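Heads up, one of the protein chains got dropped from this complex, but the rest are sitting where they should.
By written order: A, B, C, D and E. Residues from 1 in each chain.
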Amino acid sequence: MSDAYKFEYFTVQFPADHKYVAHVEINRPGSLNAFIEVMWENMARIFNKLSTDPDVRAIVLSGAGAKAFTAGLDVKAASEGLLSSETKTDPARKAASLRRHILAFQDCISAVERCEKPVVVAMHGYSLGLAIDLSTATDVRLCARDTKFGVKEVDIGLAADIGTLSRLPKVVGNYGWVKEVALTAREFGAEEALRVGFVNAVYDNREATIAAAFKIADLMASKSPVAVQGTKEILNYSRDHSVQDGLRYTGVWNSAALQTQDVSAALMSGLQKRTPTFEKL
Amino acid sequence: MSDAYKFEYFTVQFPADHKYVAHVEINRPGSLNAFIEVMWENMARIFNKLSTDPDVRAIVLSGAGAKAFTAGLDVKAASEGLLSSETKTDPARKAASLRRHILAFQDCISAVERCEKPVVVAMHGYSLGLAIDLSTATDVRLCARDTKFGVKEVDIGLAADIGTLSRLPKVVGNYGWVKEVALTAREFGAEEALRVGFVNAVYDNREATIAAAFKIADLMASKSPVAVQGTKEILNYSRDHSVQDGLRYTGVWNSAALQTQDVSAALMSGLQKRTPTFEKL
Amino acid sequence: MSDAYKFEYFTVQFPADHKYVAHVEINRPGSLNAFIEVMWENMARIFNKLSTDPDVRAIVLSGAGAKAFTAGLDVKAASEGLLSSETKTDPARKAASLRRHILAFQDCISAVERCEKPVVVAMHGYSLGLAIDLSTATDVRLCARDTKFGVKEVDIGLAADIGTLSRLPKVVGNYGWVKEVALTAREFGAEEALRVGFVNAVYDNREATIAAAFKIADLMASKSPVAVQGTKEILNYSRDHSVQDGLRYTGVWNSAALQTQDVSAALMSGLQKRTPTFEKL
Amino acid sequence: MSDAYKFEYFTVQFPADHKYVAHVEINRPGSLNAFIEVMWENMARIFNKLSTDPDVRAIVLSGAGAKAFTAGLDVKAASEGLLSSETKTDPARKAASLRRHILAFQDCISAVERCEKPVVVAMHGYSLGLAIDLSTATDVRLCARDTKFGVKEVDIGLAADIGTLSRLPKVVGNYGWVKEVALTAREFGAEEALRVGFVNAVYDNREATIAAAFKIADLMASKSPVAVQGTKEILNYSRDHSVQDGLRYTGVWNSAALQTQDVSAALMSGLQKRTPTFEKL
Amino acid sequence: MSDAYKFEYFTVQFPADHKYVAHVEINRPGSLNAFIEVMWENMARIFNKLSTDPDVRAIVLSGAGAKAFTAGLDVKAASEGLLSSETKTDPARKAASLRRHILAFQDCISAVERCEKPVVVAMHGYSLGLAIDLSTATDVRLCARDTKFGVKEVDIGLAADIGTLSRLPKVVGNYGWVKEVALTAREFGAEEALRVGFVNAVYDNREATIAAAFKIADLMASKSPVAVQGTKEILNYSRDHSVQDGLRYTGVWNSAALQTQDVSAALMSGLQKRTPTFEKL
Partner (left out) sequence: MSDAYKFEYFTVQFPADHKYVAHVEINRPGSLNAFIEVMWENMARIFNKLSTDPDVRAIVLSGAGAKAFTAGLDVKAASEGLLSSETKTDPARKAASLRRHILAFQDCISAVERCEKPVVVAMHGYSLGLAIDLSTATDVRLCARDTKFGVKEVDIGLAADIGTLSRLPKVVGNYGWVKEVALTAREFGAEEALRVGFVNAVYDNREATIAAAFKIADLMASKSPVAVQGTKEILNYSRDHSVQDGLRYTGVWNSAALQTQDVSAALMSGLQKRTPTFEKL
């Protein structure tokens, strides 16, 4: 484990047998990996760092402990935070303070989406509230059979505001189901998550899920990083733009990317049936 | 039944055992609940009224009679309407008249989407043409096993123009299937509707479907109305905007909404294992 | 076969027993229907022509030979093309040349989407790389049980740049699955394609798939061409715009389209239980 | 004056010597034409009615009395309105009530923009606050030399919320000037308004300004209403869309509009040097 | 004059004393340079060719003859064209034919905007109707003192549909003035055009205007073509997108463009006070 990646409540590892793959683990298992403020900030720092780390080509994200990927926001800590802004009495000033706070939180989640390397998330156990916000900012979602998902925010009197309502419908592509689970806060399991396309696959338990995540991440890390990172970026761009705009952006992007030596490296090794090697990125 | 909600061809009720839930029923069963012009207008009036009625937190929409949710536009009446604009001979003036007519129709459907309270629709039997337009403007779609769906407009020589072509693809998230059913007008049943995500669930018959709709509506009505109505609004906004825009809008929305006392009410009752009470909205 | 539609590497036919339906077949079976530059251009010419050909109301697209719909870009030919731009040494000038090339390629694919008549594609065997780009520009996708799909571009060191990354997510509506197959280049079969909604249906073999495609195309061709072509256009517009914009565009479109005599032709023949005849378009 | 257009605080006239031109005058001169709630609603009703009145082809909007076009919102009345929502104590519920209120107000202003007939506004004297909101929703702005303009909202502690901040920058096309006047609330006169393009021309006094407005309106009313109303609609659409989208919308719009007999009527009378007559619209 | 650029009704020259500058002249002076169909097509072909011609870095566009830049559409020829679509009797089919026609026309104009090299237009005399459409698709507009401008389309019963209504407001940035001239069809002169920013400068006569256009074009042609063409492309992109999107696109564009040797060539020659030479593009 690199010293550069020592952040409280997170373990970041670079397993020797998974070349170019980083493993980020949420590590506050005693509290079901519930998030307190410092964890948001650390998570953003970690993914910002990985984004440009030339030794990393794909990332696996998981939660430590048997019980939870993350049970969501640490409600107790969060309500104290809210209380602090309660000292303001003017509703408009309180609103300003809350808005700044929300935007800062959102930005930490968006760091995962902005990370230039693909992120595969392996979920298990309690995966509630911000577990959904967080996982919709990753690229591929896997889960264990025992996972308990829930967009729980309405249960505590608020509309989810750090990503779920913006990203979940675009991730699963089905508004009817999203509205049902977001407006009722009812929990749903791994099979339902698979059926609606929220997760790509379901595995027997936490370990098998993480192993599967590494398998996918390994595969991504074995490909040209120019190709993989370009593909992630263009897919994220396309989600928010028209097809015509997507094509135009792709053309400009690839006008530089196609000049890479990775293309001939990939073609050559394809013909010669050997594994290509790609320069760092 | 409230006098304020007496509108021809619709029954609006507030069942005592479903607190805060309104039940809107299309009521022209002798004509398979087919729509004539006054029904459009009445429907818009009803949903505009429910939108700000503080005693309503969720709405169930269904069709009276055993045979149909609605068989769609009353084609006979509509073709007479079209004929009236035929007195104009200049194609550009006829176009202006038709366009005003279409936009007015569309706006009646959009009243259901704009309604601040979530709407759960329970469909059965014939659910053709505008049944699709109408249901895609609701939040959650359920149906009985016997439902016969169809985007039938091409069968009468026109492109569906009051909502289906704009909303259906975003509801189900799959363009290939939408194009097939919209370009061929072939009917489809409950199972197919479930498989492609057009409905959230299928029930044995009309009664069971309406009962299930009430169950979901009850659940929504038991939550903080600040949270529920905010969630609906933000999800509708996000459908038509980029993720970045969605996050920004959410931040501003919640800067006021988070100041609600519903948050502490919900948290408290959660800790105390009792049902929270929320002020009207 | 019309002389006007003689283009190298393509067969265009107008089967007598499929009135108003054109059959376009990619015809370079000796090379697994892999695309070389002239094929792009010919394909665009064919679809541009069909778009306004009044004798055509629907199109079936398939690949000749038992082995492949198309194995994608002819990599050998393409790499020579790339090499030709390698004579430039200034990376910015090389980028300009590449960008022009990509945009020209994209435009050939977009000709299929822009074609005013609906296109049903029947895929079988190898359907890799640009097979995905191409098929996402059609309206309805069918495939044979033996089809081998793959977004293979990262395997040759590049991000797919002629349509897949912009259109595939909007076609299937599920970003998680798209990211997995696009970032790993792993192949997938007919059943998976059906499950995620990439294809509408799977058939036993190439012949059965093409027969099914004709059945759907025949059905489309039997409807009012005003209604069918309007529906395709509005659905394509709606994909890239907000619901509000979609409704506005639909209103303007139909202000002319509803003046067609097809509406009364369709209504009449509906009442009289006979097949309507529609003027050419 | 038509009975159909009798609305409190407004005079609507159809001057015999200005064929097809309606004159709407804000008529509460004793209070400097300041707006109270009923005036908003009446104004929306008037413009909705004029929008489809076949006897109207252009509209002049002005204010009665020597002193003001309108001094803006009747602050006294408005603050009472605000107070009524003050009975709510939950900030989120108060926010919901305020938001509904603002959107209803905005919609009244937007009725002027949505009106299918062009509107020329003649301003004089005090033209503060909502005078700006209102005039940016018209098509052509003229003013008298004595006009005192001001985006005054920050002076009463709020951001202008019924149109100015969204429309003014797009009307004048210069953000620097808009920011200065909106962030300081400093007043500006006719010459400055002309220089930055907020008004098209300045006249000596109220009467001359109204006369000039009629001259422009007469000119517009003498042209083909199909051409004029199409031009207004397409310009409004283009403001909010890309050039590419604007061209596409224009093409669809004119596909019906060009079928009008007004084109040959206009061409003929052009050749024959006589005034064309156009059917009503 | 190159043989490759021989197109009826246009003269294309490459003046020896204006290195890298092409001069395109509309050449049908006997008819005031009014456009007939073949001219549209030729103009598109010329600008498509110039767009990628490595010997061209900037373009001057002007009209031959003393009287007009162009008097617009050749109304007589156009009305015959319209008549040809009149053989269709179904209004929807006629609409389809008109729409295809309009889009084809628009695309010819857009070829000027899409041209990768900057275009400076020198106008004089009659510059009506499509003179406006055409000039708004160029980059810099100059005119002679005698120029008579007019958005004349409403005078012949139609809304301008080949570009003016979409581009003119974004070119001048002032909607009030655009609405006045487009809704009244009143003509305006060089001074007014300068005041509202439609032209950049006014010169004494046709010759002086063309000379000034060459001066600007020469200056553009003396700069790095990588820098100039990138600047044009990014400005056009930015017009139709948010600032955030503009910045993102710029970043991707320059990631290739900054690798050019033109940067060091420009810096060096700057230090050494000599004229830089740039490789062709």
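One rule holds for everything that comes next: a residue touches a chain if its C-beta (ideal position, glycine included) is under 8 Å from a C-beta of that chain, and two chains touch if they have at least 3 such contacts.
Values in this document were obtained by computation on a predicted structure and should not be read as measured data.
Asks: Return the single residue from D:38, D:156 or D:268 that touches the missing chain.
Replies: Going through D:38, D:156 or D:268 one by one, D:156 is the residue touching the chain not shown.
Asks: Who touches the missing chain here, D:169, D:230 or D:276?
Replies: Only one of D:169, D:230 or D:276 touches the chain omitted from view, namely D:169.
Asks: Kindly state which of the options E:46, E:68 or E:140 is in contact with the chain not pictured.
Replies: E:140
Asks: Identify the residues of chain E touching the omitted chain, counting contacts across the whole complex.
Replies: 118, 139-141, 170-174, 197-200, 216, 219-220, 223-224, 226-228, 230-232, 234-235, 238-239, 242-244, 246-248, 250-260, 262-267, 270, 276, 278
Asks: Touching the absent chain: which residues on chain B qualify?
Replies: Per the touch rule, chain B residues meeting the hidden chain are 237, 241, 245, 248-249, 252-253, 255-256, 259.
Asks: Quickly run down the residues of chain D that touch the omitted chain.
Replies: Residues of chain D in touch with the missing chain: 75, 79, 82, 91, 94-96, 98-99, 102-103, 106, 110, 113, 153-161, 163, 165-167, 169-170, 172-180, 182-186, 196, 239-241.
Going forward, only the chains that are shown with their structure count from here on.
Asks: Centre to centre, using CA atoms, which chain is the farthest one from chain C?
Replies: D
Asks: Quick one: how far do you have to rotate chain C to sit on chain E, C-alpha fit, nearest 5 degrees?
Replies: 180
Asks: On a C-alpha centroid basis, what's the spacing between chain A and chain B, in Å?
Replies: Distance between chain centres: 33 Å.
Asks: Return the residues of chain B touching two or more other chains; collapse runs of consecutive numbers into ranges.
Replies: Counting only residues that touch two or more other chains, chain B contributes 91, 94-96, 170, 172-174, 226, 239, 244, 256-260, 262.
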